[in-house]
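For this depiction, one protein chain was excluded, whereas all remaining protein chains were kept in their positions.
Take a look at chain A:
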Amino acid sequence: MNAPETLLAVDGVSLSFGGVKAITDVSFDIRKGEIRAIIGPNGAGKTSMLNVVNGFYHPQHGRITYKGKTRPRMRPYQAASQGIARTFQNVALFRGMSTLDNIMVGRTLKMHRGLLWQMLRYGPAMREEIEHRRVVEDIIDFLQIEAIRKTPVGKLPYGLQKRVELGRALAMEPELLLLDEPMAGMNIEEKEDMCRYILDLNKHFGTTIALIEHDMGVVMDLSDRVVVLEYGHKIADGTPEVVKADPKVIEAYLGVGH
């Protein structure tokens, strides 16, 4: 077996807000097709790391190489057009819109008909709309949210909102999917469902997934490799077994003197 291709490499990234250092000299890589977990205690800089990857924050130091290209500064919409999708820790859906419309927004980049066709909503514009509706319906099928297709997402329970948000990210057909605590606040059944979706995605569509999660059982079961952050520093990196046994990790989670 030849060495798996690196999809994203983070090299010596440091990020600070004024005097607050969120991330200090962190390097890790994400290989194509793997599930990579980023864990760490609260305030370790995990979400900041995702924000750096998809262009919300621009690190002061370090380089990020995505698909073999080192980028200077990337805006969020550029990250989106290069196949990086993302879900948020606290659901960031378009609350006034239906489930269907939310997921349809995920297809925005793939739709090209301009204002004039949109005004007529006829011919090419309508064909395009239907073609993408078909893709969206497949996603709705996959996530088993057929019944809430037309419901405004603001009215949905939290677990379903998380699922719709995943659907919206999937509609972008991402190569790299960043999941920020996809299972936060869910009950055990919802967690199991979500795990299954994540595994299915990874196995069947080959989507590379970077995930932040606090549920260690989930992390250890799902991920191929784990990177551990604490106070913005990387303290461990490797397979779940290696990380679990690392004394620094145990110290970070349980404190000294265990």
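In this section, contacts are C-beta pairs under 8 Å (C-beta built on N, C-alpha and C of every residue); 3 or more make two chains touch, one makes a residue touch a chain; residues count from 1.
Rule of thumb we're sticking to: contacts and distances are computed from a predicted model.
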### Message
Can you work out the missing subunit's protein name as recorded in UniProt? Choose among "Ion-translocating oxidoreductase complex subunit B", "Branched-chain amino acid transport system permease protein", "Tryptophan 7-halogenase" or "Protein-export membrane protein SecF".
### Response
"Branched-chain amino acid transport system permease protein"
### Task
With the full complex in mind, choose from A:24, A:54 or A:161 the residue touching the hidden chain.
A:54
### Message
Can you tell me which of A:9, A:105 or A:235 touches the chain that was removed from the display?
### Response
A:105
### Touching the absent chain when the full complex is considered, from A:96, A:185 or A:206
A:96
### Task
Specify the residue from the set A:67, A:133 or A:214 that touches the hidden chain.
A:133
### Task
Spell out, residue by residue, where the missing chain touches chain A.
54, 56, 75-77, 79-81, 85-86, 88, 92-97, 101, 104-109, 111, 113, 115, 118-121, 125-126, 128-130, 133-134, 137, 168, 172
